[in-house]
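Missing here is one protein chain; the remaining ones are kept as they sit in the complex.
Each chain gets a letter, A, B and C, in the order it is written, and its residues are counted from 1.
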C-alpha cells in the first residue's frame, strides 16, 4: 500500500483513489458501497433534519434565545457520511464546535440539540455548563470537551491508544478544520499516531477559512492531506459535498484502522455556507459573489437530493414530506426547549472533583 | 523549482540534488564550491579545534570542573560547514545546546568556550547564568536563549520576519535535532515560514536519537526533510559528515532565502559520537557494536582529512602541527578559565528589567 | 473630551503607536480584513499594509514565539490572542522564554513586545470564553501584567506597554469593551506601568481590585456610602509589578481590606495582595483581610443562572463590605 494519495499542488499531479473522488455519478455508486436505497433515504433524512435544525438555531439566535451558533451548513455530507461509515456502538467520535450534523447523524434528538443551544435543563452534554454540543454525550460516544481548537487531537490519540492497549477494535475519529491543522498539537497528534499505528481517523473539514483567515494565509500548500506523508500514513482528499465519496473514504480508513494498519488523514473539501458563527459578519472578508457562488456550487444536500432523484429512489413528494417531518420535529423540539428551565444554581458545585476529595 | 527533494522512504525512490550528496570525491569538489585550498585548511583547523576543545570539556567534566557537556563530536562537518556557508556579518545563528562547533567556526575563542563551561567571569553568553554556550553572543550573532528543545524555532521565524520587514537581506539559520522535529512549535514555525516565505534555513542535525529515543520511536518516516512538502518549501537530505556537501546545500538555501524565495529545510544525517551529555550513559540503550561502527564510519574530521590528504592540500606533518596548535590553544584556555573567578553575587539582580521599571 | 468605550481606546492606542513607530507590528488571528473579532484593529490592514498587520495561522505558540523573535531582532510586536482561554499554548514562550531572555543573556537581548488578550466573563462565554489568566503570568519574574478597567487607563497603559522594553501582558476585560465608556483626552498621554490608582477616596475600608470588578466595586462603595461607610477603592491597573506603596498607604489609613477579583480565588492576585499586606502592614490591620473572588470552579458555566452564580456582583461586594465593616 502506498502512503501518499491524492497529493495535489507541489508540482505533482492530482491523484484520487479509485472508487472515491474519481467515481462519477452512476446508478451503481451506493450499491458498490453496500448501501441500500432505504439506508440512503434514512441518511438523507438525517441531513435534512440537521439542516432544518441548523437553520432554526440561527433564527433562535437572532431572537436572542440562543447565545451562539456555529453552523454545519455546507458540511453535512462530510459529517453525516463520515459518522455513519463508522460503528456507533464501539467507535469514538471526537467532534468540534461545528459538528451538529455528526451529532444528528448519530442520533442526538432535535430536542436535545435545542436544549444545548438554549442552555436548559436536560441538555445531555454538559449540564448547560458549556457551549452548545460541547461536553460529552457518552450514550452516543460523542466527546467534545472544549472550544480550544485542535486540543482534542492528542486526546483522540490517547483514546485510540487505550483501544489498542486493551486490544479492542474501536476506531477513533477526530474532526477538525483547516485552521486547526496549523496548531502544534495537530502535528504532535499525527506524529504519535503514525509511530504507534493508532486506530484513528483524522478527519479535516477544509472549508478554506479559519474564521476570516483564508487558506493561503494559513498554509503554503493546497491540501492538508499532503502532510500525512510526513507522518507515514495515507492522506486522502475527498469531495466533502459528496456523501458517497465521504462514506467510502471513511469506510476504507476505518477498515484500515481496525486491521491494525494505523491512521488515515481524510481531508474533505467543503464550503462554510454561513458566517463563522452567529457572532461573525462574513461580509467583512468574503465578497458577495464568493458567498453566492459557493452556496450554489457545493450544497451537499442538493447534491444528494439530485442523486436520489436521478436514481429514482426519491420523489419530489417524498422530499417535501421529509422536509415537513423535519420541520415538525424541530418545531416540537423548539417548544419543548423554550419551556424548559435553566439549571438550578444548586448544581453549580457538582462534579468538581472525585467524591472524597478533601478541599478544593 | 520543485518543492520536494531527496525524498526517501514512503515508497518513493531516494533522490539527491545533483551536486550535493550525489557528488563523489573528485579533485574538483571544493573548487566547484568556490573554496580555495587555504580556506579549506582554515575550515579544517576550526573543526580540529572544535574536536579538541570538545574532548577537553569532557575531561574537565570528569574532573568535576565542568558541570555538564553536550558534545558536538560527530556533528562538526554539519555545524562548521553550515555556519561558514553563511554571512557572519549579517545573518543570525540560532544554535542549540549541541552547537559548539558552530560557535568555534564563527570565532568564539577556546577561552570563551571554556569560561562558559566553567561558569566563570568573562563568559560572553549569559554572565554565567546559563548552561555552557547558552544566552546570546551578539558580536558573533549567535542566539541560544534557552535549553527548551524547539522553542527557538518560532523565534527564528520572528527574527527572519524582522529582516523581511526591514528589507534587510539577512538570513536566519536555526539548528535543531531530530528530536526537536516532534515538537508542535517546530510545525508551527515551519508552517508560518512557508506562508510568509521567510529568509530562514531550518537545519536539522539528525543523529537518530533524542537522548535514548531512537528514530523509529520518534517518527514513522525515514527523513525529516519530507515534511517540508507539507509547508510548501524544499526539503534536502545531506550527508552531514561531508563538509562540502553541507556547505553546498547551505549555500543554496541561503541564496534562495536572500533572493526572497523562502525557507529550506536541510536535514544533515550525522552521528552522535558521545553519550547525549556527560550526565548520560549511552550503554543503557546503544549496543557496543553500534557505537563502534558509527564512530568508525561517519567521522566528519576523518573524512575531511582524507579528502585534504588525497587532494594534496594537507600533509601528515601539517596535520600534526594543526593538532598540536589546537591543543596548545586549548591548554592555554584551560589554564585561563581555571583561574578565572566565579561571578560576584552583586551581579545577581542585573538585567532583570528595563531600567526604570517600578518594582519587580 | 471625546467619550469612547474600552475597545475604541485600545484601538486608538495601537493606531497612534503604529503611526509613531514603524517598528510596531501586529500579529494575530483575524486581525486583518476582519479587523479582529472585537474590531480592535478595524481598518489597520488597509492603513498599514500586510507587512505590519499579519493575519496569523491558528497557532498561538507561534504567534507568541514569532513576536519574541521579532522583538529580539528590532521590532516591537503586538501579539493578539483572540481569547484568553486560548492563551495556554503560549505559556512555553511567554512564561518559559520571553521573561528570561534579558536576564539569561545578561542584557544582550531584550524582548519589547506586548501580548493583548481579551479575558473575563459575564458575557455568556461558558467555560471556554470566560477565563482569566492574569495570575499565571503575574507569578513570572520578568513579565509585566496589566489589567486596565477604563478607556482612559486602557489607552494610556497600552501605549506604555508598547513602548516598554520588556514583555508586557495586556489583559482587556471583554465585558468592559462596549459597556464601559469614558473620556479620553485627545492629547497624547502615557500611564506608567506599575502604578495603581485610588479611584475613590474613603476612610473606613480599602477595597483593592482591577478590571471589570472596579466598576462593580464602585457601585458597591456607593451602596456603603448610603450607610455611612466610606470605602476607598484602589484600582491596581497593573497586577505585576504590584504598586505596594499605594496599597499599603491606603491600608495604613483604613485598617480594613477587601480584595475583589473575578479570577478564581485560590492563588489569584488577591492572595499576593493579602500576603503583602499581612507581611508589611500587619500592625495597621483592624480586621481579617477578606477576599471576594470567583469561586474555585473551572471558569464559569454557560447557563445564565450558573454564570450569575460565578460572577461577583455589586450586591455580593456590598454584602462583603458590610460584613467587613461590622467586624
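The definition used in the following text is that contacts are C-beta pairs under 8 Å (C-beta built on N, C-alpha and C of every residue); 3 or more make two chains touch, one makes a residue touch a chain.
Computed from a predicted structure; not experimentally measured.
K.L.:
Any idea which chains on screen the missing one touches?
P.N.:
A, B, C
K.L.:
Among A:192, A:233 or A:307, choose the residue that contacts the chain missing from this document, as touch is defined above.
P.N.:
Per the contact definition at the top, the residue touching the missing chain is A:192.
K.L.:
One chain is left out of this view; which of C:89, C:194, C:211 or C:312 touches it in the full complex?
P.N.:
C:89
K.L.:
Can you say which of B:72, B:105, B:119 or B:304 touches the chain missing from this structure?
P.N.:
B:119
K.L.:
Tell me which stretches of subunit B touch the chain missing from the display.
P.N.:
The missing chain touches subunit B at positions 67-68, 119-120, 126-131, 134, 146-150, 179-180, 182-185, 210-213, 217-219, 279-280, 284-285, 342-345, 347-349, 352, 360.
K.L.:
Can you list, in ascending order, the subunit A residues touching the missing chain?
P.N.:
Within subunit A, the residues that touch the unshown chain are 92, 125-127, 129-130, 134-138, 143, 145-146, 148, 151, 153-166, 184-185, 188-189, 191-192, 195-196, 350-354, 357-360.
K.L.:
Hey, which subunit C residues sit against the chain that's not shown?
P.N.:
Within subunit C, the residues that touch the unshown chain are 61, 85, 88-89, 91-92, 95-96, 99-100, 103-104, 127, 135-136, 138-142, 240, 242, 264, 266-272, 274-275, 277-280, 282-283, 285, 287-291, 296-299.
The criterion applied here is as follows: only the chains that are shown with their structure count from here on.
K.L.:
Please indicate which chain is farthest from subunit C, where distance is taken between mean Cα coordinates of the chains.
P.N.:
So the chain farthest away from subunit C turns out to be B.
K.L.:
State, to the nearest whole Å, the distance from the C-alpha centre of subunit A to the C-alpha centre of subunit B.
P.N.:
Each chain's C-alpha centroid was found; their separation is 44 Å.
K.L.:
Taking the mean of the CA coordinates per chain, how far is subunit A from subunit C in Å?
P.N.:
Taking the average C-alpha coordinate of subunit A and of subunit C, the gap between them is 37 Å.
K.L.:
Hunt down the residues of subunit C that sit against at least two other chains at once, touch-wise.
P.N.:
Residues 56-57, 59, 61-62, 89.
K.L.:
Residues of subunit A that contact two or more other chains, please.
P.N.:
182-185, 217-219
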